[in-house]
Every structure is written in C-alpha cells, then in structure tokens.
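Heads up: the structure comes next, in structure tokens.
Removed: one protein chain of the complex. Kept in place: all other protein chains.
And then subunit A:
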C-alpha cells in the first residue's frame, strides 16, 4: 500500500505543485491520478520513487517512509513506465527489458531468459528481442517499456501517461492488455493520465486532482460518475456521464423473456398468427438469425428460412454491462436486445420494457 500523508510540494519560486495531498493506493489495485495539466498528478507520482522529494508530509510504501531509502535502491524495487517509453536506443530490446535485473546483479543468462518471458507476457513477438528500439512502432516500444518495468517483478508499478503518445486504436489495445496483465499479476499500480475515459476504464479507484495540486475527489469510477463531489469534477467528467455510468452496472439483473424465440425451421403459417409484435429467429444451434414481425409475414408456405429477418443486437449475459444491453436494443427495429451466453447461444430476450425497469432503478438510486 502506498500512503500519501499530507504531502506538499512547493518549489523555491513559490509555485505549489501538490497541496496537502492525503490518499491511499491499496495493494493490488490500480489507483488512477487524473486531472488537467498543472494539477500535480505527475509530481505526485514522481514523489513515490523519489524522482522528486516532497517539501512537507510523508509518502509511505508499506509503512516505510520513502525518503529514508536511498533513491536508486528504492527505484529498483518500483517499476516505472513513462510516456515516450524512454527505451535505451543503444541497447537491444532484450537488454532494455533486462535493465533492472542487470543492475540487481542477476546472472546475464537468467536476466535475458526473464526478459524473453516478459516480452511474451506483454504480447510481443520474442523475435523482436534482437532489434533496437528505433526498429519498433510506438505501440511496441510502449509494451517493451511495460515489460522493462516488470522485469524484476516489483510489487509496485508507476505509470506516467504511458499510453497517451500512441494512436487511439493502439491505446485501447494497450489498456486492455494492462487490465489483462493486472488480473494475472495483481500489482499495486499508480497510473497518471489526463484522459478521464482512460481513468474510468482502468482505475479501481480514481483520484481527481484540481489545478494547484489539491484532491477534488477519490472514488471508484461508478461512484465518481454517479456522484461527482462538486462542479469541477462534474465538468471534468464531461458529457454522457449517465450513459457512461451504465458501463459499471452489470446486465445480469435484466428481466429475460424466453417465450419470444422461434426456430428457423418453424412454418411461416404457424408463426403468422402469433400475437407478439416481434419474434427472434434462431438456428438449430440456438444462435440468433434476426427478428421477424408476425403480422408482416407473407401468406405463403415454407419455413422462416425463406423470409428475410431484420437486424439484431446482442450482449453477453454475465459479462457485459447495462450499457451494452442498451446498445443492443438500439441496433434492432424490434427495440429488443438478445441476451446470449459465452458461446453466442440465445438465452432470452430483453424487451424495451425490461430495460426501462432497470434504467428506472438506476435513476431511483441517483436520487440518493
């Protein structure tokens, strides 16, 4: 656990970068520091590994005041990832990753074997090990930066806007990769970003800082979106706060109807008389094919395979959020969403009424 205890950083010219910051970054969780530029988030991060020392207050790492530890020794036990990756251009990728093991005096072979293992772990082709940094793309370099930080298996990882210099698609995949890694490694991570969406996506807890280095709010992402502490946080969270909050509500609680599906082998004539406005057509394996409106079906023989079906949207029950379910209802003219299991088989139908009930419950919660 990392504890900030009344930490202040004041520069000789009088500028206050961090003002009486107290917060905890719990062990095994991702704590995100987010805020506009000038809010002291990077300064706060860099005080943890003593790249900067505080003017007042203490930072404790598992109860030990970091200023009592010799900086290089302290830093070798803390992974550090920065925006531009900061790889050593004159060293091969494998040696870049093995930097800290070498410093710790590991046997060269052992350090390189560990580096190879980590390259795979962060999703890189081990064939890149013999390349130099300039031969890699920005996204690949950033992965190497993460591998390097993890090389000596430090319990704590500090990440300073690590993904903000890569394009949005690569950024999203790096974020997913980080969450996957974290589910395996359970590091204590402090992550700095100016991007609130990234903060909400990655953080177990999000600390919003305001200009002048004061803590505006510290909360779990769902709570942050639901109950911003003040106008500053509300404004910083931006638009669509309500919709984005749905990402944190599981779709499991939705009422399912199981009587609205028909097999594709059914006769058109037998379906045409049904009272329901829409029915979901499924194949013999239970996978969705589309929606049909019984009253619009042609007065002809044959099975449902011969009539066109309208588009559909699905969400995975047990994994997806309410936001995904809402999205699925908007993808179909039926206004209904199909709940599927992990292998894509239809478990039931979420009607617009069922969704409305769920949304009403959330709105009720928001009343406090």
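Just so it is clear, a residue touches a chain if its C-beta (ideal position, glycine included) is under 8 Å from a C-beta of that chain, and two chains touch if they have at least 3 such contacts; residues count from 1.
Methods note: contacts and distances are computed from a predicted model.
Going by its UniProt record, the hidden chain of the complex is named "ABC transporter permease" among "Sulfite reductase (NADPH) hemoprotein beta-component", "Sigma-70-like protein", "Chemotaxis protein CheA" or "ABC transporter permease". Between the chain not shown and the residues A:37, A:73, A:183 or A:343, the one that touches is A:73.
For the chain missing from the display, the contacting residue among A:1, A:103, A:116 or A:277 is A:103, taking the whole complex into account. For the chain missing from the display, the contacting residue among A:106, A:132 or A:248 is A:132, taking the whole complex into account. One chain is missing from the display, and on subunit A it is touched by residues 49, 51, 71-77, 80, 82-92, 99-100, 103, 131-136, 148.
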